[in-house]
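One structure coming up, written as structure tokens, with questions to follow.
Missing here: one protein chain of the complex. Every other protein chain is in place.
Read from first to last, the chains carry the letters A, B and C; within each, the first residue is number 1.
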Amino acid sequence: MKKFGYVSVEHYVPFMQEFAEELEKGNIIATKCKTCGTEYFPPREECGNCYSTDMEKIKIEPEGTLVTYTIIHVPPESHANMAPYIVAVGEFNNGLRTMAHLVGVTSMDDLKVGRKIKIVVQKLENDRIVYKFVPA
Amino acid sequence: MKKFGYVSVEHYVPFMQEFAEELEKGNIIATKCKTCGTEYFPPREECGNCYSTDMEKIKIEPEGTLVTYTIIHVPPESHANMAPYIVAVGEFNNGLRTMAHLVGVTSMDDLKVGRKIKIVVQKLENDRIVYKFVPA
Amino acid sequence: MNDVAIVAAGQSKFGKRTDAGLRNLAFEAVKDLVEHADNISLKEDIDATVIGVAGDEFNGQGAPAAVLIDEIGMVGKPTIRVESACATGTAAIKTAYSLVKSGLHDTVLVVGVEKMTAVSTAKATELMARAGDIRWEYPFGCTFPGFYALMATKHMEEYGTTKEMLSSVSVKNHFYGAKNPKAHLRKEITLEEAMNSIMIAHPLNLYDCSLISDGAAAVVVTKADLAKKYTDTPIYVRGIGSGSDTMQISRRPSLTSLTGARIAAQAAYKMAGVGPEDIDLAEVHDCFTIAEIIAYEDLGFAKPGEGGKLALEGQTYIGGKVAVNVDGGLKSKGHPLGATGVSQAYEIFRQLRGEVASEGRQVDGAEIGLSHNVGQTGQFVNVIIYGR
Partner (left out) sequence: MNDVAIVAAGQSKFGKRTDAGLRNLAFEAVKDLVEHADNISLKEDIDATVIGVAGDEFNGQGAPAAVLIDEIGMVGKPTIRVESACATGTAAIKTAYSLVKSGLHDTVLVVGVEKMTAVSTAKATELMARAGDIRWEYPFGCTFPGFYALMATKHMEEYGTTKEMLSSVSVKNHFYGAKNPKAHLRKEITLEEAMNSIMIAHPLNLYDCSLISDGAAAVVVTKADLAKKYTDTPIYVRGIGSGSDTMQISRRPSLTSLTGARIAAQAAYKMAGVGPEDIDLAEVHDCFTIAEIIAYEDLGFAKPGEGGKLALEGQTYIGGKVAVNVDGGLKSKGHPLGATGVSQAYEIFRQLRGEVASEGRQVDGAEIGLSHNVGQTGQFVNVIIYGR
């Protein structure tokens, strides 16, 4: 069973397994409520706006914008040997935002808030999978 | 540093270290508030009755009474390999009650509520120490 | 009196819900509430939420109210998480009552939820054991069943309460749980099966113990003068009483009664202006069969020592002296810690509105219902009395 992210602590519901399987195929999935149209990214299987569970999958387009970032120097126990790493917020599909690591930074220009980025899928060890941002 | 009981999860304050050290000397210690006279067993370093911290140590006399008991067949994770074991409540010094394992039971008569018991100190592995009840 | 009302209620299916995480369970209860509500829009009508979750460690999510209110569409609105061990659900309802009655918020959504089965049974047992005193009782490996077993031994010794009496409670609760579509374990059992199941903590065996369950329940609490806007048949909170007890069970002078429950019951009866004889149905905290028997006594349905007889005589079935746990109770319906007290309100809400007839377990003409919710071994007790 694939799991999302570098670490996880919660019970892995089928929805998250599906999400990870789609990731493996290269698809980064968001969801949209068929009843009221609300879009969710990260995706949800339930609509908090109208309480419908009738959701459809939509795809996240790879091109996006860097909203903000930080460089983690003192990590939590679960990321003990990974620091420093860049945690960033990216915006995709004109308004859907998520968090991920930003990698492939080679100059300060790559860290400019507002710059173009891409979201890409990366397989990790231990059957884990994740999405990442890279400067576009 | 000695620790009390078969397992522990909390930060070990100096007061508990002292308690364990006294146990090692064979002394089972209760406390008594010098201000209002309230007695605490298990001991406390603070009086919840009058908010004094001026406490004196008093000794628990070994002879007591079995108040009630249970036999644990399905233990918590921390006691995984110990079951079955008898957890009991004993009363000492005419009114001070505590919990401990009851050991040395050879007949149903040893499990009779109200029977005489003794409280004894036992050293465990891993620098642990505990008090136990035995039929008197 | 009658200043605060419940105007809508919902519940998830209780059980080992491998399909659902904490957030999904909360959503399911709220969705059920929305679908059964008469005339309420959560978005427009809810001013704040109170979230009841007992243990972070079952699920791993710190400060769980935050993720839950986001999942159920309550972002922006005030929220508080409350916890009182197994009495968390009623603590949440009491808090919501206070927020409403105080005038701080008009209408409050309460959600009680717990995801317990993601960890192993040994781990769940461990986590519940740590709700006992980690300094003086946890080090002896006393489990939750163990704590109640200490009371059972004493009750049996002091009053002649029998194993058969304990098991009768289990048989009754399974009888009703089998009829409850949202119950965790829907099957009737015989007295023989109940008496001969495997030992957990002597003298309590498997059928004396409640289940480790996932589940959620939700209610909407509002001011009485707004209640009729939301439903023609609100249920009113008529009395709330609470009590507590020593941390260490061993220190208590009595091990056959919960002092906190007696204090709570007395306060709730007084506030409601009713007595035990006025209660048509009671939801009592049968985390263990002995707990239901002690509840009969603490609530005044039976004299001290006579709770076992009440059970054995079948006086707590529908048609008896008082109908107790006719939704299956914690024993058969399940016991997702944070949800339990809210689920008690859910059941009473539906019973007092006559909505359970199709399930074959309606207490006909029920006017007054009592909820008795015990945290740990009585360190937290809430008794709430509801009336039409």
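Here is the rule we go by: contacts are C-beta pairs under 8 Å (C-beta built on N, C-alpha and C of every residue); 3 or more make two chains touch, one makes a residue touch a chain.
Source: prediction; values computed, not measured.
Student: Of the residues in subunit C, which ones touch the absent chain?
Tutor: So the residues of subunit C touching the unseen chain are 21, 48, 54-57, 60-63, 65-67, 69-71, 74-85, 91, 94-95, 97-104, 127-128, 130-135, 240-248, 259-260, 263-264, 375-376, 379-380, 382.
Student: Considering the entire assembly, which residues of subunit A contact the chain that has been omitted?
Tutor: 4-10, 16, 42, 67-80, 82, 85, 87-89, 97-101, 113-114, 130
Student: If the hidden chain were put back, which residues of subunit B would touch it?
Tutor: With respect to the unshown chain, the touching residues of subunit B are 9-11, 13-14, 44-49, 51, 53.
One rule holds in what follows: only the chains that are shown with their structure count from here on.
Student: Between subunit B and subunit C, tell me the centre distance in angstrom, where each centre is the average of that chain's C-alpha atoms.
Tutor: 33
Student: Which whole number of Å gives the spacing of the CA centres of subunit A and subunit C?
Tutor: Here subunit A and subunit C have centroids separated by 39 Å.
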